[in-house]
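Of the protein chains in this complex, all but one are displayed in their positions.
Chain lettering (A and B) follows the sequence in which the chains are written, and residue indices restart at 1 in each chain.
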Amino acid sequence: MSKTVTDVICPFCGTLCDDLVVITDDEGKKILNVENACAIGAEKFLHSSDLSHRVTRPRKLQEDGSFKEITYDEAIEYTAQMLVNAKKPSMYGWSSTNCEAQSVGHEIAEICGALVDNTAAVCHGTTLVAVQNVGIPSCTLGEVKNRADRIVFWGCNPAHAHPRHMSRYSIFPRGYFTGKGHKQRKIIVVDPRPTDTASIADVHLQVEQGYDYELLQAFRAAVRGQEITGDIIAGVPKEKVYEAAEILRSGRFGVIFFGMGVTQSLGKDHNIDAAIMLTKDLNDYTKFSIIAMRGHYNVTGSGQVLGWQFGFPYAVDLTRGFARYNPGETGTIEVLKRKEIDAMFVLGSDPGAHFPMQCVKEISNLPSVAIDPHITPTTEICKVHVPVAFVAIEVGGNCYRMDNVPIEAKKVVEPPEGMMTDTEFLKGVLKRVKELKEN
Amino acid sequence: MSTITINLISGRTIQQGVSMEGGKETDKYMKACGIIEIDDSDFKRLGIMKNTNVKVKSQHGEVVVKAIEATQGPHPGVGFIPMGPWANSVTNPETYSTGMPTFKGVIITIEPAETEKVLNSIELVRAKCWGDN
Partner (left out) sequence: MSEYIIKNGKVYDPKTGLKGDVSDVCIKDGKIADKVSSKAKVIDAKGKTVMAGAVEIHAHVAGPKVNEGRNYRPEDKLFTYKPTGKHTRMAGGFSIPTTFKTGYEYARMGYTTVMEAAMPPLYARHVHEEIKDTPIIDEGAFPVFGNNWFVFEYLKNNEMDNVCAYISWLLKTTKGYAIKIVNPGGSEAWGWGENCTTVNDPVPYFDITPAEIVKGLLTANEQLGLPHSIHIHSNNLGNPGNIETTLATLKIAEGVRPNNKFGREQVLHHTHVQFHSYKGDSWGTFESGAKEIADYFNKNKNMTMDLGCVTLDETTTMTADGPFEHHLTSLNHLKWANVDVELETSSGIVPYVYDPNIKVCAIQWAIGLELGLLAKDPMRTFITTDHPNAGPFTRYPRIMKWLMSDKSRQDMLKGFKHSDKVIAATNLASLDRELTMFEIAQMTRAGPAKSLGLYDIFGGLAKGMDADVAIFDIDEDKIKDPEQIEKAFTAADCVFKSGTMVVENGEIISSGNKRTLWVDAKVPENKQVERDVQMKFLKFYSMTLNNYEVSNHYVPNPYVIEVDSN
């Protein structure tokens, strides 16, 4: 016998699909099958149920590189002591957990005077900076589905990073005003490689890697009917730029989706600045919006909770008792490089795999705790690894999609026996931190 | 066989995503991410067989990965390593005051390294952190 749970939210990427169907065993302990998910989402659900690979208790790093099991209480004690005794601890990650846990974490950070930062640090942080400079004309994904007839993927590859995005929102759906689906949409992909996403595009502009800024500004000129000087702009022939600009202007509702190709390459926030200004310019001729392809399923949520509690979306510095923000200075990458922090707390992300190695090395030299259901490069170089229940699989909670829409994730199966959730662990740490601070 | 210089980018692939969810300590993850995708023309310049190991070096570090043919090419002059500890052994930690490392657009050299092993992600990170390099 089995149970079927519908309308399940997938905890992988910012597409935050909420139409998954999960079939579990009768007791609600093991996941048997997943429907509607992409390959990555399906793997996430199915692998979580493979208990032979789950670490189910906290463990402490030994001298010889092996791990010794400790209790949750001991892990809470280590974490609380570490944070309280540090002068400038970092609490990083937050993107693969729910808003409830993020909120408890912030309380701890405030009491301990910590830096709080999320994975926007290595993803869309530069987007957030650009928005702070020039704003952002945007819309929800349903608007794209119902109205859009011009789609641009600039520096992103949804076929690989947001696999169901095109079928749920941007290319294939038949919406209220878009009954012909992809047949009435024109798609432009800008990417230094002819990616799998580019293979379904009407136009692929193979921009010279790292020169997107020029191309974006050239687009702005072309859209405004100005003449572009030079025959080749960033590897793209001038005529193609004019043609593409005309495709955009001739639409009635367009959306630019963008990703790491422009946030992480040279130009950084200036690239995004130019893309947003291009969108704004297009609104003088037709209707256009721009949406960042957020990576983790709840990095947006972390930015929201940080925003309403402290006033800034990432790279927040609480060390002086009030919140400060200056990404090039207070961002986790920079403070690690400058060796400014003396304790590292990681929850809901894997900097060990995704930070430049220089920063990972610094983390490995510090007192450190990694909260993660998986074994990752981070957990294997931190002093304590605390496994917790998978959010959206073994515990519910609120998450925010790439267009900032909040969707509540469900609990689908029971966590392994005796495992804590992020929120339970953090509440334990908070309690202990308050006791220690009192004395 | 020679050493070539190309421009490196890193990013997501489906295989990176799936294998990551299946466990970063696995061989599958290593096979999905301990690779560099190189254009045919750059293979010719390198003068090696496809699916052999190479050493990738930048100003910031080095790593051994398997060189495979570009799956989303052609892109002469551009190499692609899926995001992960192999890519991050060589990506640029310079943020130019933005807080964002330069994961895309790093000048690297590639040289043949047939006899060297690609390390598993955990071995790799531990070697980088606690080892001599």
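Methods note: a contact is a pair of C-beta atoms (placed from the backbone, for glycine too) under 8 Å apart; a residue touches a chain by one contact, two chains touch by 3 or more.
Note that the coordinates shown come from a computational prediction; the quantities given were computed from them, not determined experimentally.
Asker: Name every displayed chain that the left-out chain is in contact with.
Answerer: Those shown chains that the absent chain touches are A.
Asker: Among A:44, A:59 or A:168, which one touches the chain that has been omitted from the display?
Answerer: The single option touching the absent chain is A:168.
Asker: Give the residue, chosen from A:289, A:332 or A:349, that touches the chain omitted from the document.
Answerer: Touches the omitted chain: A:289.
Asker: Where does chain A touch the missing chain, residue by residue?
Answerer: Against the missing chain, chain A presents residues 6-7, 9, 18-19, 99, 103, 107, 110-111, 128, 131-143, 145-147, 168-169, 175-177, 252-253, 280, 283, 286-287, 289, 303-305, 307-313, 318, 320-323, 325, 398, 400, 403-408.
The criterion applied here is as follows: only the chains that are shown with their structure count from here on.
Asker: Across the complex, what residues on chain B touch chain A?
Answerer: Contact set of chain B toward chain A: 7, 9, 11-14, 16-18, 20-25, 60-61, 70, 72-75, 78, 80, 83-85, 88-89, 91-93, 95-105, 121-122, 124-126, 128-130.
Asker: Where on chain A is chain B touching in the complex?
Answerer: 12, 38-40, 43-44, 47, 53, 65, 121-122, 125-126, 129, 157, 159-161, 163, 192-196, 198, 206, 209-210, 260-261, 263-266, 268-269, 315, 327-334, 337, 350, 352-361, 363-365, 374-377, 380-381
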